[in-house]
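Removed from the display is one protein chain of the complex; every other protein chain stays in position.
Right after this comes chain A.
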Amino acid sequence: MKSLEAVNEFVIKFANVNGTGSASANNLFAKALFRMGLPVSPKNIFPSNIQGLPTWYEVRVSEKGYLGRRGGVDIMLSVNPQSMPQDIKEVEPGGYFIYDNTKPLDLRLIRNDVNIIGLPLTRICNEQYKDPRQRQLFKNVIYVGALAALLDMDFAVITELVGDQFKGKEKLVLPNIHALELGHQYVKANLECPIGIRVRKSDQVGDKILLDGNTALGLGAIYGGATVAAWYPITPSTSVVDAYERYAKRLRIDPGTGKKNYAILQAEDELAAMGMVIGASWNGARAFTATSGPGLSLMSEFLGLAYFAEIPTVLYDVQRAGPSTGMPTRTQQSDVLSAAYASHGDTKQVLLFPATPRECFDFGALSFDLAERLQTPIILMTDLDLGMNDNMSEPLEWDDERKYDRGKVLGAEDLDKLERFGRYLDVDGDGICYRTYPGTHPDKGAFFTRGTSRDEYAIYTERGEEYEKNMHRLMAKWETIKQHVPAPETVRCEQATDAAVLYYGTSEESSREALDYLAEEGIHLNAMRVRAFPFSDEVEAFLHEHERVFVIEQNRDAQLRTLLMAEFELGPDKLKSVLCFDGTPISARNIRKQILMQMPGHNVTPLRRERIVGGTGQGENRA
């Protein structure tokens, strides 16, 4: 057997039991590699459960800087007998399967093409600790210590990190370091180490940070001036408001009075959360909510009101696998269509697609400027993968000269100068009208905000031509919006090509890696990352420029492709789909395979069914 050999380029996966404290130990491992100067991309693959079900933690380590999922597992660290049969199958030939050998491995599971390494974790714990909870918790720390020896990690970095992580709880530091040493010493004394896969210090991290997208969004809302957060708890969006609250408690207390310059309302449901955001925004505060698919469905009626009555609204949608309850703790990009056309009647909603924590922060804050400038809902479409996993990211920056763009708002003096205020009068010809906040002027500017049709002066009307005129103006505004939303990013290959890929959000990193694989095989593709809906003219030009465009996304129905086809009236022969919807983040190997199968000259004509199977994680593990 030829063992896998690699330095600073590998995938390791931890198979744990939910609720046993494994996440923090696994996080310690990933962060230690990050501190050694290595780009890491940890992904928590967890069940909708508090305790007992299998959970996995996959860490991509790549000195080359690939941060997406690669596909395949080089090292499996398995401490969950429940999932062991599946876990050992996932290991690449020549890879490493590390397990707790306190109990012997089931002979039926043994693979001859995999290095099997036993660590007596339970035995060590039972000898060292009496308390059952300690036995459970320290088992995780012990295997991190063992890995440090097996992979030749810098042990000092890990111990220093433990010190940082338990700042304020110093008495926990020594026991954790002791546990690390137990694992480390066992390996040094009993096993051959390091193994073929190992790490060494690098300098590929620079000033980057390790941050989850939801925390970045919470910070974006703080910096963007949000004062009202209304929400209903739902995985995977909950940590957005948690982060907002955590930072607000630190950064938003009025220094003079000690009172809060913010209000957080845990609503009775998502309908109410959206109603509160609309009420607060109507009244001149910056407000937001965060939700996921089921919440988006419930908010639809209100989103139609905000679209039609033109009320600034900010919604962060952290997408998860649907439909219905779907897989609540797994990732997807499957709310695209329901968000883009949210609500009954003719509606079009503005979507933003961040791809990194830095973009979550930037777009999160930008959402408020856009919502108030454009007087319409801004739906920021992130997902569980970006939101709940630590992602290596550019550091956050804020320009202290920046002023909030509060949009077209008339004050008392402006109203005094007006003959007659028309809330829905298109004075500037850009489709965006002037608004006032309630309470601004004693005699002028008051009107009745409503979801019913009305004329330019906000007076109720059922006259068809007035209604049509307003609907046309909303389309004119849609054109204006294109100039305000983040522009797409294009990456052109050096060779001339008539084929391209188009992706958005968390598919970026894996797509980038897949394009590198394909380039090595002589297939060169241009790339565009779409960052907003409505699509700009640049997107249309890019599509027309290429014969064939692969739209890479993480849902079954090729939702962004559908949106592109609908908006640009394109046919299916131009736009091809590359899809992953098994609830895990799309991998580079998977993308490569799906593109290859659809390239002209590929000698196997794929059946549609096969292609979909190819899009699943099961297929991809053997890719």
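Heads up, the rule we're going with is that a contact is a pair of C-beta atoms (placed from the backbone, for glycine too) under 8 Å apart; a residue touches a chain by one contact, two chains touch by 3 or more; residues count from 1.
Throughout what follows, contacts and distances are computed from a predicted model.
Per its UniProt record, the hidden chain corresponds to "2-oxoacid:ferredoxin oxidoreductase subunit beta" from the list "RNA polymerase", "2-oxoacid:ferredoxin oxidoreductase subunit beta", "UUP1 family membrane protein" or "Oligopeptide/dipeptide ABC transporter ATP-binding protein". Here one chain is not drawn; of A:Gly183, A:Gly213, A:Pro236 or A:Gly275, the residue touching it is A:Gly275. Touching the chain that is not shown, out of A:His441, A:Arg561 or A:Lys593: A:His441 (per the contact rule at the top).
The chain not shown here is touched by just one of A:Glu301, A:Asp414, A:Asp430 or A:Glu567, and that residue is A:Glu301.
Although one chain is not displayed, its contacts with chain A can still be listed: residues 34-35, 207-211, 219, 222-223, 225, 227-228, 230, 251-252, 254, 257, 259-265, 267-269, 271-285, 287, 301-302, 305, 395-400, 402-404, 436-443, 445-452, 460.
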